[in-house]
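Before anything else, here's the structure in question.
Only a single protein chain was left out; the remaining protein chains are all shown in position.
Coming up: subunit A.
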């Protein structure tokens, strides 16, 4: 059995990464919007984002829109790759072991 990425293999962080993967490449979403999509508390989401940021899967940018500070979040290239590999590994676990042998 393949080792599943422990950073992503946790329900909450898997949901965060899956949501961010639905954004087009090179797009970022604001923190409150992501929070709304996930239905998580701000504190909760921050904890998971920090963990994902430490792994290099998520980029958190703090900037300003006019005078209001804005936090923007996006999946990094590495994060997208990790998510794709995780999804593939899950699919492989579900597929019957011999199905790959038949052309």
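Throughout what follows, a residue touches a chain if its C-beta (ideal position, glycine included) is under 8 Å from a C-beta of that chain, and two chains touch if they have at least 3 such contacts; residues count from 1.
Please note the rule applied: contacts and distances are computed from a predicted model.
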Chain not displayed: protein name in its UniProt record ("Inosose dehydratase", "Cytochrome b", "Transporter" or "Phosphate transport system permease protein"): "Transporter"
Of A:4, A:42 or A:81, the residue in touch with the unshown chain: A:4
Contacts of subunit A with the absent chain, listed as residue ranges: 4, 9-12, 14-15, 18-30, 32-33, 36-37, 44, 47-48, 72, 74, 87, 90-91, 93-94
